[in-house]
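Removed from the display is one protein chain of the complex; every other protein chain stays in position.
So, subunit A:
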Amino acid sequence: MVTSTTNALAGEERAGPSPATGGGPVRRRGALLHRLDLKGAPYAFVAPFFVVFAAFSFYPLVYTAWISLNRVELATLDVMEWVAWDNYVALVNDSRFWNALQNTFTIGVISTVPQLLMALGLAHLLNYRMRASLFFRVASLVPYATSVGAAALVFTMLYERDFGMINWMLGAVGVGPLDWEAGRWSAQTAISTIVIWRWTGYNALLYLAAMQAIPAERYEAASLDGASRWKQFTQVTVPGIRSTIVFTIVLSTIGATQLFGEPLIFGQGPNGVTGGADNQYQTLGLLLYEEGWKNYQMGRAATVAWAMFLLLVVVFAAQRLLRRLRPRTS
């Protein structure tokens, strides 16, 4: 039972062999180590996750609240001057904040809604029995493999005012060249297409997986009742993947509130951080960055971060409330 002793030195994680072997005091120690192992090992196994999360996610989130109550400048990060609610008062009185909030909301809606609807349709198509199904699945995931940086650069070029392919195609049907970047709605639409392009296929695969778990009997029952293909889709498929739909809505909403890379790159350089000359597509993420790393006001940046967090909380509270108010029929 030499191993038992070395194990004891190595600590509880590597506790000794089962008490079935050995005898006497060694056996008692083996049993003790065994118990320690049973009790301690699970905590040791989950500890790394919680330690890293606490250090790099939870602590920063809480600390953000503290910083938002102080004046902190980028050049002198150690100097904190307590200003209580000043940053929040300034934020609420800042038209750029309301503008960014509105932009985040509108871009969020026009990127999420079509994206999830198209994903639903695409999943339905992918669910057919067909040739080359793997090819289509991988093809729909190609945008997901493309980084924000690369995708935004290509789309920025496709949306170019003078030589972009999209204006060229619009010109072919008689629509004059659009200055996509300059207009509020055109810029927000263009940015949304980048988001839609990147995430539709991914969401479609999630829906597809859920669709494949729907029991075939439900479709048989529906077709016996004379339900058309469309009826089957709306009354069997969509309710069948309801929880996946809720899940993708949650993820897309979180993503939408954090939108940053697409508008930044779409603005090409200095214009990016402010979200265009008139802030016409500045999101909360861009405002956070502008306050902290362009205006050097870290306290202000932390305030924006908390506003984003509160926005998420409000959105999910509203969603829960809506769900409770509307009784489920299925």
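Everything below uses one rule, namely that contacts are C-beta pairs under 8 Å (C-beta built on N, C-alpha and C of every residue); 3 or more make two chains touch, one makes a residue touch a chain; residues count from 1.
The rule we apply is simple: contacts and distances are computed from a predicted model.
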Options "nitrile hydratase", "Sugar transport integral membrane protein", "Hydrogenase-4 component F" or "Tryptophan synthase beta chain": UniProt name of the undisplayed chain: "Sugar transport integral membrane protein"
Touching the absent chain when the full complex is considered, from A:Leu69, A:Ala190, A:Leu287 or A:Ala305: A:Ala305
Residue touching the undisplayed chain, where the options are A:Ile67, A:Leu91, A:Leu116 or A:Ile191: A:Ile67
Residue touching the undisplayed chain, where the options are A:Ala84, A:Val173 or A:Ala216: A:Ala216
